[in-house]
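Every protein chain but one is kept in place in this view of the complex.
== chain A ==
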Amino acid sequence: MPLDDEAVAAIYREHGPMLRRVVWRATSDANRVEDIVQEVILRVWRQAPEVDNLRAYLITTARHLIVDQHRASTRRPQQTALVDLPVDDADLDRALDQVLVEEALGRLQPAHRDVVRCLYYERLSIAETSTRLGTPEGTVKSRAYYAVRHLRAILDEMGVTR
């Protein structure tokens, strides 16, 4: 039924690039990224979930798939292990969360991203950030406010609810 083709192709085009980045950075195995991404989409297509948030569902499925593959490769040491994979599931979860947070930062609009970088990562004050970005202090404050709200919403949408 061509409906499926259309749906799968739409998902692949819409979410493929994001999944590829997440899987690649979580596994560092360029050869398997595309296989894993396609398998994720196939699984989700077969399960046909009734979900509001497909992105979060795809990411969760990718997480399970990577964990499964990781376990399988540790059971069969002769098989090429996924390179650079952390040792246990908790580490893997943290690595995936890291990737997702970085992905979320990438989805912030640039003006908000700059403010997060200056205030949080570079530990600049509002005044220093204002000078650095050439933006009035009041604007830095309101951007910080909206950056925080948007980041929370983006992470929620990706299924990172902590």
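Everything that follows uses one rule, which is that a residue touches a chain if its C-beta (ideal position, glycine included) is under 8 Å from a C-beta of that chain, and two chains touch if they have at least 3 such contacts; residues count from 1.
Rule of thumb we're sticking to: contacts and distances are computed from a predicted model.
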Hidden subunit of the complex - UniProt protein name among "Branched-chain amino acid ABC transporter permease", "Roadblock/LC7 domain-containing protein", "Putative zinc finger protein" or "Nitrite reductase (NADH) small subunit": "Putative zinc finger protein"
Option from A:Leu54, A:Val67 or A:Leu133 whose C-beta touches the chain left out: A:Leu54
Residues belonging to chain A that touch the chain removed from view: 1-14, 16-17, 20-21, 23-25, 30, 33-34, 38, 41-42, 45-46, 48-55, 94, 97-98, 101-103, 105-109, 112-113, 115-121, 123-129, 140-155, 157, 160, 162
